[in-house]
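Coming up: subunit A.
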Amino acid sequence: MMTATPKNVVLELDNLNKFFGGVHAVRDMTFTISRGELAGLIGPNGAGKTTIFNLVTGVYSPDSGHINFLGEDITFLKSFQIIRKGVARTFQNLRLFPRSTALENVMVAMQQHHGYSFGEAITHMGKWGKKEREIHLNSMDILDRVGLAERAHQESGTLPYGMQRRLEIARALALEPEFLLLDEPAAGMNPEEVNELNDLIVGIHEEFNLTILVIEHHMDLVMEICPHIICMNFGAKIAEGNPDEIQEHPEVLKAYLGEEVEE
Partner candidate 1 sequence: MSGYTEGIIILLCINAIAAMGVSLLTGFTGIFSLGHAAYMAVGAYTTAILTVEYGVHYIPAILLGGAMAMIVAYVIGVPTLKLMGDYYAIASIGLGETIRLILENWQSLTRGARGYPGIEGYTTLYVSLGFFAVMAFGMFNLIHSRFGRAFKSCRDDYIAASLLGFNTARYRVLSLVLSAFYCGVSGALLGGFLSFIQPIMFDMIKSTELTSVVVFGGLGSMSGTLIGAAVITLVTELFRPISQYRMLIYGAVLVIIMVLRPEGIMGQYELGPRFFRMLKNRFTKESSEKEGEPS
Partner candidate 2 sequence: MKRTCIAVLVLAVVLCLGAGAAMAADTVKIGYLAALTGDWAAYGQTEANTAQLAVEEINAQGGLLGKQVELVVYDFRTRAEDAVNAVRRLAEEDKVVGIVGANGSGINIATAPLVNRYGIPQIGTVSTNPLVTVDQKGKVRPFSFRVCFTDPYQGKLIAYFSAIELKRMNAAILYDVGSDYSQGLREFFMKSYGEYGGKMVADLGFRGGQDVDFRAQLTEIRDKKADVLILPNMGKEMALIMKQARELGMDDIIFVGGDGYAEFMWEIAGDAMENSYWINHVSPEDPAMAPFFASYKAKYNDECKEFVNGILGYDGMYLMFDAIKRAGKADPKLIAKALSETKDLQLHHAVITFDEFHNPLDKDGIIIVAKDGHGQFYMKIKPE
């Protein structure tokens, strides 16, 4: 059993609750993610997985409970403040900038770490040239890493679907985060693409020394790559553990297979 000392805890959810009108979308959610983990968050449609992401990244505020990131309370911070602390995420429904090129999409994220002043921006003097080159080169590197270098100058909205998914991951990586949240990265992909994606996720996990939390609807994908899995249904956590434990867990089986369990 892993002992989570405060030092290597990346994310800690403490009794989190969220209501939408009368719907209890997240119920007493508590879990921790440790540094270096590749964790999975699973559950049937409408279980509240994306809501958790939205709470963690400040899109919504919880009605009660706390969220700690690297030992710091981020419960009521705004999205951009949370992102700047080292969090990055992708979206279930792609949120690329479809009319910008793939490269521009990545550069937008990359520039967070290569700032220059307003004066330099309007005169194109000072650090502007150096920093813009850095942004450009580093962005190309990341595109190259996810296999999109050749498509750098194509408008992202015109890329094939699987590539758009990879581009979103590239954009999140460009934020140089410590903690990456992937929201159904494999949605709508064919099996071959899913395999490539698995390799990519495992690859970047090691390469960038990241902590990753993946939402996945398909259990098999998560089982393959995530040693730590949290399963939720109707807003509440129903199980947590390694793939084997999860696979055996009666609540999980019930949630996923419904009536079939009784047969």
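Regarding selection, all candidates are chains of the complex that A comes from, given by their letters.
Heads up, the rule we're going with is that a residue touches a chain if its C-beta (ideal position, glycine included) is under 8 Å from a C-beta of that chain, and two chains touch if they have at least 3 such contacts; residues count from 1.
Predicted model only: the values in this text are computed from it and were never measured.
Using the touch rule from the top, find which candidate among 1 or 2 meets subunit A in this complex.
Result for subunit A: touching candidate is 1.
Under the stated contact criterion, what part of subunit A meets candidate 1 in this complex?
Those in contact with candidate 1 are residues 57, 59, 78-80, 83-84, 89, 91, 95-100, 104, 107-109, 111-112, 114-116, 118, 120-124, 128, 131-132, 135, 171, 175.
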